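With one protein chain held back, the other chains of the complex are shown just where they sit.
Chain naming follows the written order as A, B and C, and within any one chain the residues start at number 1.
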Amino acid sequence: MTIADLYSMMPLIVIAMAPVVMMIVISILRNYEVIYGFSVLAFIVAFASLFFTGSFLPRSIEPLLIVDVYSLFFLGIIIASALLVTILSHDYIGTLGGVKEEYFLTLFTSTLGASLLAVAGHFVIFFLGLELLSVSLYILVAFQRSKDTSVEAGIKYLLLASVSSAFLLFGMALIYTGTGTMQFAGVASLLKGSDAIAGFVSVGFSMMMVGIGFKLALVPFHMWTPDVYQGAPAPVSAYIATVSKGAVMAVLIRFFFDIRGYDSRFFFVVISALAILSMFIGNLLALKQQNIKRLLAYSSIANMGYLLVLLLTGTDKGIQAAVFYLISYFVTTIGAFGVITLLSISREETEKIDDYRGLFWTRPWAALVLTLSMLSLAGIPFTAGFIAKFYLILEGMKAGLMLLIIVMIINSVIGLYYYLRVITSMFTPGDDAGLPAISLNGNMALVLITLGILILGIYPGWLINIITRLVSL
Amino acid sequence: MILAYLILILLAGSLLALLTGRKGNLWPRVISVAAVSLDLVLLIIFSSSVSGTDGKWLMDLQLEWIPRFGISLHLALDGLSLVMVLLTLFLGIISVVISWKEINSRVGFFHFNLLLILAGIIGVFLSLDLFLFYFFWEMMLVPMYFMIGIWGHENRTAASYKFFLYTQASGLLMFIAILALVFVHESTSGTLTFDYVQLLGLEMPAAKELLIMSGFLAAFLVKLPVVPLHNWLPDAHSQAPTAGSVILAALLLKTGAYGLIRFVVPLFPSASAAFAPVGMGLGVIGILYGAKLAFAQTDLKRLVAYTSVSHMGFVILGVFAFNVIAYQGVVMQMIAHAISTGALFILAGQLYERIHTRDMDQMGGLWEKTPVMGAIGMIFSLASLGLPGLANFVAELLTLLGTFKASVLMASLACLGLVAATIYSLRIVQKVFFGKMNHEWEIADLNLREKIVSAVLVVLVVALGLFPRPVLNLAGPAIIKTLDSHPAQLTGLPDSGKSAGNGKTASFNQLSGMFKKH
Amino acid sequence: MLTVPIETMLIFAGLLFLIGLVGLLTRRNLIFMLMSIEIMFNSAGLVFIIAGRHWKQADGQVMFIFILAVAAVEVAIGLALLLQVYHHYKTLDADSVGKLKDNNQ
Partner (left out) sequence: METCIALIPLIPLLGFLILAVAGGKFDRKTAGYIGAGSVGISLVLALIAGALFLRSLPGVSSYSVSLWEWISAGELRADMSFSLDSLSLVFCIVITFVGFLIHVYSIEFMSGDEGFSRFFAYMNLFVGSMLILVLADNILLLYFGWEGVGLCSYLLIGFWYKEPENGYAARKAFIVTRIGDTAMIIGIFILFVNFRTFHLDELMLQVNDKWSVGSPLAVITAALLLFGALGKSAQLPLQTWLPDAMAGPSPVSALIHAATMVTAGVYLIARCHVLFNLAPVVMTAIAIIGALTLLIAGFSALGQHDLKRILAYSTISQIGYMFLALGVGAWSAAIFHFMIHAFFKALLFLAGGVVILVLKEEHDIFRMGGMKKEMPLIFFTFLAGSASLSALPLVTAGFYSKDPILWYSFSSVTGNFWLWIAAFTGAFLTTLYTFRLVFVVFFGETKLKPSFQPGKLMTVPLAILAFFSIVAGFIELPESFGRFHLFSSLAENTLPAVTVRETGYPETLFQLLSALIVFAGIYLAYLAYYKKPSMSESFEHGRIHRFFESGFGFDRLYDVLLVNPLVWLSAINRNDIFDWLNIGLARLTVLGNRLFSLTQNGKLRWYVMSFTIGIVLILTYMILR
């Protein structure tokens, strides 16, 4: 391992070191604000180190890690999202009773897991990263242990995630049995060589799909999503919806493209089916949902369904579109959850859509952010979601995936209905039911998010240029 | 650059209105009027300084936007769009003025939306980049949805959903079609571009052309609207606040018609020619079905909404007749309908303000109390039935005549719409202003502000009825250019005048020929 | 030494996995469910061992050790959560822990 290898792992090292330092600090001085400040700083440093790392790329640390621009990009997305979630969590977690400093610590460990996924080139890292992510998330989901739903969500998430991990693991084992290697590239090269894949290798891929499908919340592995989103503290839901999914998407794309899954009819059919099911069922489930967190959960199911379309394009451009879509989806989702978080008191969350009545008039600023988020999710011009959908449809159509695109269009319309329901509720007259005031800290995050949504929506050219220049496999 | 300013001024105005909304209700109103007037003045000054009768763009602006996809901010103005933009700005001012007293809550936000809609509509009329066009096309929806949903009548929520979902669904189909078109162009020429000018004259297989065109048609026909895709309209129109109804009827519907002329016909010449019989049929169905339903309504605004369906039937009829006369008629119809229907909605709003109902069964005999309002109502009802001397007559005449050249059968059926229009229009006057008073309404006649608005509209509808030439002359070159190379024009729809020159023979063949064409 | 064909071994592991899965589906007690998951993990571990032996690599065994560690973590956190669940719900019946669901049923 050379020094360059070390440099190329800088972001990971920063993220890994942060919890260590935090533990030490906590043991010396248990102060919420200090820990919070430190974690924000650490994330910023990690993010900054990305640029430093950039000059040493691409580099693969055999046989486990692949650090290339692609993974760097995902790292950036993950870290930035985690940073935003951290900032948004401040007020919410601050009002929790009992120990709460460990929240940020756990956030780091889970981010480390997610980061590992982004650079994974090997089943071991894949598995370890996933487990690190999951285990930390169990804690985060159930962090509010005085609340029964939070605990329930935690145990549900734990059990189901474990089952899915078991599937994933069994699948990996089968593939390893068939190919004798656990490196993505190795698996891919072996698969290319032989036309007839052994039966159990295919079974292995299928079982891996369960594990990945679970994390991405694809139908029919989606059922945990609404329950966990609802039970978990709002910022954690945001985290699950973004970082966790983004990381898994990163590894899925890499793996899928390595083995050229899009060329296989089997994968094509299965992924298409998952995508179509996710779109329809996700959107239909959200249609009449009264709980905004569950609604966002269902919406995330549908959105992952949309994203799968790009997986099937099998081109760099498809990946680029996916990256753009993820970025815009993250900004938007964090925006939506951010408003929920900031308007919630940790004991009693503001999660019914009706709770937001009159928000337009009592809290125009928060309402604006939530409205923008909803419009962005619905893909309306002026928002990031519009360009993202456009990009997605563009690449999807170019790859000739007409059926999926049509399904997506139909679902966009269904989806629009429930996003509008949220907005309508906000401008329906109602009273300010004692929602908490938003702190400066929270407002800053909201400003960032709003700018993000608008800039990506109005002038996305620069980002698209960067992505097309840098991101490829 | 002036074209971009037109939109930017409105956007800036909308933000200002939003921000000053807290300071008081007057500010947003003044700002809105100022912004729209400024636009109008600018446009008039600059458009009068450029002259172009040869069908070229009067103004043209192209800025980079998303170069990766060949998307640019391409705005251009020709006679047709100039007419439409002028109309938009004019009715924009009217909309602000009529909301002066009607809208008293969230005034800042209201005007924010209003100006945003106007910006979107102007964008639609000016865009020459298909992506930009779609961008503006969708941009109009959200503020309109707010307008209906916040300031609307009792069923506003359902109406706003219906409006948004309908138009969004059809818009997405158009979006797909845009992409498909762009890809076809890319595969033949190798460049990815959304630019209208470059996409013109693209050769493609007939089936594909038809398919892509149907995507565009979906969006435009829903907006127009055409039966049976019209259901969003009565709800949206009747539930929206007055300014919303006016903008919906007078402007939003026109974007559909504009889209047909600007995009469908030039981009898909042969497919549109093939579609013509169906299109005309839809037009006729719209005319008659809209009229039939208009007659059955008791809700005044709903009635007027269905008359829009009927009147827009003439537009689609004319568009698929592919000749200059019909197109001039379509342009006139857009303007005339905008004015007359807008005025009727304003009237309904004024009545609602006074007696708090839109149910015509509750009205009656109001002439006695409000002769001025009655006279205005009468004039616009007459306009709506196409009385000569008013703008609608010129429009319907040209449309029908143009259609007659293309298809005798369709035009003749559409003429039945004239009778139907008489029936429903007179019903308005009869039910609202004539007869006995059902209730002892103690209502005041129009005040000065309302009088001025109505008077301006009356003057306009009469002036355009008697002197329609400014509009016709403005739109003329653009129309001729649009139709110039259209196959329906070249293959020769029956040119009976010329063939009749052969003498007194073969008249019967001619006639049967005329019937057969479509 | 008796050599068992790799397919047989895989089927054995598969059955083990299936036992875990069926256990998961049939048992209502959360502790039993956790145990079933352990079985599933271990069946996967078994396959890694088999494969490692088949390919004459140490990778499989390394992976198994990772699995053991991870499983331990899972169980540790799982049990901690179970305590909390019991605290709130006074039961470990999986079907009774169901406050989170769609309400409009």
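In the analysis below, contacts are C-beta pairs under 8 Å (C-beta built on N, C-alpha and C of every residue); 3 or more make two chains touch, one makes a residue touch a chain.
Please read all numbers here as calculations on a predicted model, not as lab measurements.
> Going by the stated contact criterion, tell me the shown chains that border the hidden chain.
Within the full complex, the chain not displayed touches A, B, C.
> Taking the full complex into account, find the residue in A:G113, A:G213 or A:G379 that is in contact with the omitted chain.
A:G213
> Which of A:L130, A:L160 or A:I276 sits in contact with the chain that's absent?
A:L160
> Identify the residue among A:S146, A:S189, A:S202 or A:T362 that touches the chain left out of the display.
A:S202
> For review purposes, identify every residue of chain C that touches the missing chain, sorted by number.
That gives, for chain C, the contact residues 21, 24-25, 28, 33, 94-95, 97-102, 104-105.
> Going by the touch rule given at the top, which residues of chain A touch the chain that is not shown?
On the side of chain A, residues 156, 159-160, 163-164, 167, 202-203, 206-207, 209-210, 213-214, 220-221, 223-224, 226-227, 265-266, 269-270, 280-281, 284-285, 287-288, 414, 417 touch the unshown chain.
> I need the residue numbers on chain B that touch the omitted chain, in ascending order.
Interface with the chain not displayed, on the chain B side: 162, 227-228, 230-231, 234, 292-293, 295-297, 323-325, 328-329, 365, 367-368, 371, 375, 382, 385, 387-389, 393-394, 397-398, 400-402, 404-405, 411-412, 415-416, 418-419, 422-423, 426-427, 430, 433-436, 466-469, 472, 476, 496-497, 500-501, 503-505, 507-508, 510-511, 514.
One rule holds in what follows: only the chains that are shown with their structure count from here on.
> If each chain is a node and each touching pair an edge, is that a line, ring, star, complete or other?
line
> Quick one: chain A and chain C, Cα centre-to-centre, how many Å?
Computed value for the inter-centroid distance: 26 Å.
> Which whole number of Å gives the spacing of the CA centres of chain A and chain B?
Roughly 44 Å, centre to centre.
> What is the distance, in whole Å, between the centres of chain B and chain C, each centre taken as the mean of its C-alpha atoms?
65
> Residues of chain C that touch two or more other chains: which are they?
none
> Note the residues in chain B that touch 2 or more other chains, in rising order.
Residue numbers touching two or more other chains: none in chain B.
> What does chain A use to touch chain B in their complex?
Touching chain B: residues 360-361, 375, 380-382, 386-387, 390, 393-394, 397-398, 405-406, 409, 412-413, 416-417, 420, 423-424, 427-428, 459-461, 464-465, 468 of chain A.
> Which of the residues in chain B come into contact with chain A in the complex?
64-69, 106, 109, 131, 134-136, 138-139, 141-142, 145-146, 149-150, 157, 160-161, 164-165, 168-169, 172-173, 175-176, 179-180, 183
> Quick check: in the complex, which residue numbers of chain A touch chain C?
Those residues of chain A that touch chain C are 123-124, 127-128, 131, 135, 138-139, 142, 145, 148-149, 151-156, 158-159, 162-163, 165-167, 169-170, 172-174, 176-177, 180, 182, 200, 226-228, 230-231, 285, 288-291, 294.
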